[in-house]
Every structure is written in structure tokens, then in C-alpha cells.
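The complex appears here without one of its protein chains, the remainder shown in place.
Moving on to subunit A:
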């Protein structure tokens, strides 16, 4: 203990206190503060980056889910539209068919009426023609009768043949 006390140098103690004090002040200002601040900033930055990565991951998941939903909706909508279109097409075809049928029927009816008319007209004409022809034949027969009986008969035959051809 005595040697310890003897070794204790008061001057050295004060020099050490002085140097240590100045060193603490200088190191705080020029080293520790900027170093600790920089470390803190870096650690905060790392933490922030990790957090934002986690957030981005979540957002990505949300986005994928909503994409999926959107896709599903679009698919449904497409299916609906297709179905609607198909129905519309069927409808249109059916209507068109009906209309065409009706029109065709009307046309056929009209044609039949026209044909009937034509036929009647032709019949009438034919009747009048036949009547005229009969009259003519009768006239000629009458005339022939007056000259030659045989000739008159032949004439009638030939004329009848002609008439058949008509």
C-alpha cells in the first residue's frame, strides 16, 4: 500500500484527467457523434427497407388477388355476353325464319291466285277459241255439206285431229 501511494503521481493524475477530458470532448464531437448517428441512420434505413419490402410483398399479394378477381369477373362477363349473343342470334334466326316463311307463304298464295287467274283467263280464251273454231268448222262443214258429202266428212275428221292437237 505504501509503495502504491508512493507510486501515485499527483501530476500524472492531473495530466491524465486533463488529457482524458479533452479526448472525451474531441472524440464526442469529431468521432462518436457522427459515427453513432451514421450507424443509427444506417440501421434505421435497413429497418425501413425491410419494412417496405414486407409491405410491397403484401401489396403484391393484394394486387394478385384483385387481379384474379378482376379476371374472374371478366370471364363471367364474357360468358354472359356470349350467352346473350347466342340467344340473340337464335332469336334473330327464328324471327327471320318466321318472316321468310310468312313472306313465302304470302308469295305462294299470291302466285296461286295469279295462276288461278291466268288459268281462268286461259280457259276462257280457250273456250272462246274452241267456240270460234267450232263455229268455223261448223261453217266449213256446212259449206262442204253443200258440195260433197264425203269431203265434208273427211274435213270434219281432219279438223277434229287438228283440234285434238290443240
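Basically, a contact is a pair of C-beta atoms (placed from the backbone, for glycine too) under 8 Å apart; a residue touches a chain by one contact, two chains touch by 3 or more; residues count from 1.
As a working rule, contacts and distances are computed from a predicted model.
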Exercise for the section: Mind telling me which option in "2-oxoacid:ferredoxin oxidoreductase subunit beta", "NADH dehydrogenase subunit N", "ATP synthase subunit a" or "Cytochrome c oxidase subunit 1" is what UniProt lists for the chain we can't see? Expected result: "ATP synthase subunit a"
Problem - Residues of subunit A in contact with the chain not shown - result: 4, 7-17, 19-20, 22-24, 26-28, 30-39, 42, 45
